[in-house]
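This is the structure I want to talk about, given as structure tokens.
As you look at this complex, bear in mind that one protein chain is not there, while each of the others sits in place.
Labels run A and B following the written order; every chain starts at residue 1.
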Amino acid sequence: MDALKIKSLIKHLSKLNYKKMYENDFLLTWEKTDDEIAAVFAVADILRGLRERNVTTRFFDSGLGVSLFRDNSTRTRFSFVSACNLLGLTVQDLDEGKSQIAHGETVRETANMISFMADVIGIRDDMYIGKGNAYMREVSKSVLDGYRDDVLEQRPTLVNLQCDIDHPTQTMADMLHIINTFGGVEQLKGKKIAMTWAYSPSYGKPLSVPQGVIGLMTRFGMEVSLAHPKGYEVMPEVVEVARKNAAASGGSFTQSNSMAEAFEGADIVYPKSWAPFAAMEKRTVLYGDGDDAGIKALEQELLKQNAKHKDWECTEALMQKTSRRTKYGEALYMHCLPADISGVSCKEGEVTASVFDRHRVDMYKEASYKPYIIAAMMMLAKFKNPADKLAERLECGCPRVK
Amino acid sequence: MDALKIKSLIKHLSKLNYKKMYENDFLLTWEKTDDEIAAVFAVADILRGLRERNVTTRFFDSGLGVSLFRDNSTRTRFSFVSACNLLGLTVQDLDEGKSQIAHGETVRETANMISFMADVIGIRDDMYIGKGNAYMREVSKSVLDGYRDDVLEQRPTLVNLQCDIDHPTQTMADMLHIINTFGGVEQLKGKKIAMTWAYSPSYGKPLSVPQGVIGLMTRFGMEVSLAHPKGYEVMPEVVEVARKNAAASGGSFTQSNSMAEAFEGADIVYPKSWAPFAAMEKRTVLYGDGDDAGIKALEQELLKQNAKHKDWECTEALMQKTSRRTKYGEALYMHCLPADISGVSCKEGEVTASVFDRHRVDMYKEASYKPYIIAAMMMLAKFKNPADKLAERLECGCPRVK
Partner (left out) sequence: MDALKIKSLIKHLSKLNYKKMYENDFLLTWEKTDDEIAAVFAVADILRGLRERNVTTRFFDSGLGVSLFRDNSTRTRFSFVSACNLLGLTVQDLDEGKSQIAHGETVRETANMISFMADVIGIRDDMYIGKGNAYMREVSKSVLDGYRDDVLEQRPTLVNLQCDIDHPTQTMADMLHIINTFGGVEQLKGKKIAMTWAYSPSYGKPLSVPQGVIGLMTRFGMEVSLAHPKGYEVMPEVVEVARKNAAASGGSFTQSNSMAEAFEGADIVYPKSWAPFAAMEKRTVLYGDGDDAGIKALEQELLKQNAKHKDWECTEALMQKTSRRTKYGEALYMHCLPADISGVSCKEGEVTASVFDRHRVDMYKEASYKPYIIAAMMMLAKFKNPADKLAERLECGCPRVK
């Protein structure tokens, strides 16, 4: 990225109103204004541009980024670590298996005990409906109280690294990839994106990606088409968000039970498996009751249900139905990775190997935005004047690798 | 903290004699002189003051802090990481489960192999009587030899993060909390502190906190009252230390088997469960013999013994017996956390929920001193002239968050 381009991004950033992001969390994209969303994209692009030019963006001389993962994740873990490293924060994991948190400590107490030097807390908790986002808010309130009570020297702000409702770092990275692929946000009016269910031989995949996609992608004047087999409905609250967003942005939001219909003329397709919302609610209750037999029965039931929809696969035939207007001559294919690739990672899956292969590099690029998106969310939460800070860095050109 | 206050703390520090702390370990508080103890408090307060003012205290451009935990701990782990981060050290855990240390390597060899770039080693080893502190001394001797033999470029100094005898980072944090709560160390003469046993439904809690408390708090002219049921005696060597300290400081040290007597007129109360010293000695032998049946039998025996003393709970009635002279209108309630709270974390425990709730924020503050205490111990071990270093930082005001 050349210096002029970075300069113009900083100028764009400085005109946006993102004051309320300072000393605040990033939990759901639809809690943020359009300017705030635009500010995240701008900062992410600027940080990437500076790194490309070997300009250091270490804004913290010391400080901790605390990560709290309720389940395992290579990618999100590395993205968070990368984002923290880019800004100068050291990551300390709270591995619940290893710690006393598992033995009945209250969230409030633990949240404070791990935060004495924490500038940022990143949480991934997507397992149980009604729990993950609520847990994040409880942690947020606890450390805010701790800060106000002079227990903590700084307010640790939270970044949602995936919850039961939204997956903002993923969908914002997805969106920035779309924006940069199509040549700017102003190019997206009227473009069609198909967020569709796809068959997977595995069970219980989270709803946060489809929900996050319809909750975010409806804000840019696009035609957002959600398709899934009957019984795979997402949370009604998020559908409502998508409807309102589409109306406000001059786009549309439609739902159907046909993958082909959704793919028809689509500029972007995002076929991905997820579990039915109602089943996930049921599972949450079963887990709460410690009903192992019930969980196993539910799992079998869900696998059987999935198996009825093996035709929900992103095939070459389906890709043929998509728009020819893109630079690919077909829709941009997206996935949050890892995908279930038919004949590669499983017998029958979400996508035909040839489609996946053709779009692999683009998907890697899609993923590569995530560390910058997370770092941007942090910067906007920790600095009053990020535009000035970034301009200073561009000016000085102090090297990252000296 | 305002700059003048920090300046006066630095001036106070510069008058203390702490020369012997340089290139030395911190293993037991009673091995340190009064000036050395005072220096730790001063440096801890200064480091906190500088951080509040966003002044960087990164004194290491690179370097490792090695942590060696023999059991799990969220709080101590985060405190050590926070302290290292504050000074610029990166933490590397020696997780024995993951490493070859479990397969017969000698302490000497491992200690050297992990220390090539180690500036500090933090060890927590509190499981077995007669082992933890001895292990620390073995590691210390090993790396000192390594340094003298030109194997290591620097001498890694040790910080005791809890052993079978003492828990200096905890009790020093506790003490600094007391000092700052009561308005200075000179305000403590004649104040009464009750270190008492309390009932817990769990088994085998370490003795390091009560021992550490009577070994340290007797140095400030306070009336230190240790109370526990018969059979819950602590190590006689530490009782001897407490007696001598009390005599030297013009305070007192008394022992009783009545919680009410200890609470009577107390300005500070610290009710906390621990296992009987004799039982812990027995357990150490059983572990050494690999006698699992014996360990289980001992556990049942101890739980039964504990259950006879459910009346050792910090209740509102007991708090009524404490001093009204404090700013709380009752004693300052302390705990190293996590506590067994009756009706919250267990059916019957160490403390009534209402007492715990009322003092929660103060306990969080108590805990918040620990990272600064650890960092202070490190600074005094690694720098010949910490007062000058700290004064330079205050002067330059170089920001932590840039």
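The criterion applied here is as follows: contacts are C-beta pairs under 8 Å (C-beta built on N, C-alpha and C of every residue); 3 or more make two chains touch, one makes a residue touch a chain.
Everything quoted here is computed from the prediction, not taken from an experiment.
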item	value
Which residue of A:48, A:155, A:272 or A:389 touches the chain not shown here	A:48
Identified contact with the non-displayed chain, of B:25, B:45 or B:119	B:119
Contacting the left-out chain in the complete assembly, out of B:90, B:252 or B:305	B:90
Chain not shown: contacting residue from B:63, B:122 or B:229	B:63
Residue ranges of chain A at the interface with the undisplayed chain	48, 51-52, 56-58, 72-75, 77-79, 81-82, 85-88, 90-91, 337-338, 344-346, 361, 364-365, 367-368, 370-371, 398-402
Hidden partner interface residues of chain B, rising order	58-64, 90, 92, 94, 98-101, 103-106, 109-110, 112-114, 116-117, 119, 146, 149-153, 382-383, 389
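Here is the rule we use: only the chains that are shown with their structure count from here on.
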item	value
Approximate Å spacing (C-alpha centroids) for the pair chain A, chain B	41
